[in-house]
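What you see is part of a larger complex, with each chain still in position.
Labels for the chains are A and B, by order of writing; each one numbers its residues from 1.
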Amino acid sequence: MPKCLECDAEITLKADVEAGEIIDCPDCGTEFEVRSVDPPTLDHAPQEEEDWGE
Amino acid sequence: MAMLVVKVGGGRGIDYDAVCADLAELHRLARPWLLVHGGSHETNVLSEALGHPPRFVTSASGYESRYTDRATLEIFEMAYCGKVNKGIVERLQGLGVPAVGLAGLDGRLLSGRRKSTLTIVEGGKKKVLRDDHTGKITSVNTDLIRVLYEAGYVLVVCPPAISDDHVAVNVDGDRAAARIAEAVTADDLVILSNVPGLLRDPDDEATLIPQIASEALNEHFGYAKGRMKKKLMAAQEALDGGVGRVVLGDARIAQPIRAALGGRGTVIGRPTDHRA
């Protein structure tokens, strides 16, 4: 099980978790991006830029 | 004569013949203009036909946009820069207008900052999309515009823009028109689409809001949904950039541009001077 990069809490991934999905640490609430499901690797969620596009 | 920037959408039901006839008449009256056009409908049709159906995503802050991976970007270019742009140039040439079609890529007419990631909400999940070729315009190459206008040509412009790391990026056409209007110090920005203007009730064309003062624009965002919200953002950016008046007009009527210049639609900013 992956650990929170901030508070080391263990983060259980849901069965239908997808690569690219954003999840929150249940303890400290930090947002992480699931970079890959197998093996489960987390990264800090990218800082949200004001979006636009066609 | 100050430049007029016209944005015509790419949605269903846009009558390019009427728009081009109107532009040709303005050209004949020596009223300089620059046209920015869309092509979303053509892009959707092409995407479906090529088995790469369009995927529209909603950002965490509620904005809808076309997810533009590399394959979509090339379909986007085929529709915008190929079919629609050259179709408009062909019509204008036939009406005696010395039109030149350019994408924002060409000569870096439109440079933009590419968003490295896009955070969306889909199927109840928050997700990060990485290879989205979408960006925001950061600069307009007014030198290229000046060179061509001084030589007597007239520009027909469309996305994509080009990012600082030299990648073609999809940019919002309305906001691109606003940035161009600002860059060429246009007096007027006319945004034509397949609706009469900003409606209090989107389903009732009789609820058209005819006039909005610049400082009151913010209060009207509540009436706008989806694409109209982006048109109001574009109008705001144009007004902030010194453009005197923005008119949201109907592309489906006869002489759509002169009607908008005459005040038909939603006029934002400087009221229409009916003596002109």
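Definition applied: a residue touches a chain if its C-beta (ideal position, glycine included) is under 8 Å from a C-beta of that chain, and two chains touch if they have at least 3 such contacts.
None of the values given here were measured: they were computed from a predicted structure.
Only one copy of each distinct protein chain is drawn here, but the full complex in this file has the composition A x2, B x2.
Going forward, only the chains that are shown with their structure count from here on.
If you average the Cα atoms of subunit A and of subunit B, the two centres end up 36 Å apart. Those residues of subunit B whose C-beta lies close enough to touch subunit A in the complex are 38, 40, 59-61, 63, 65-66, 68, 76, 115-119, 125-130, 132, 134-136, 159, 170-173, 175, 230. Residues of subunit A that touch subunit B in their complex: 18, 20-22, 33, 45-46, 48-54.
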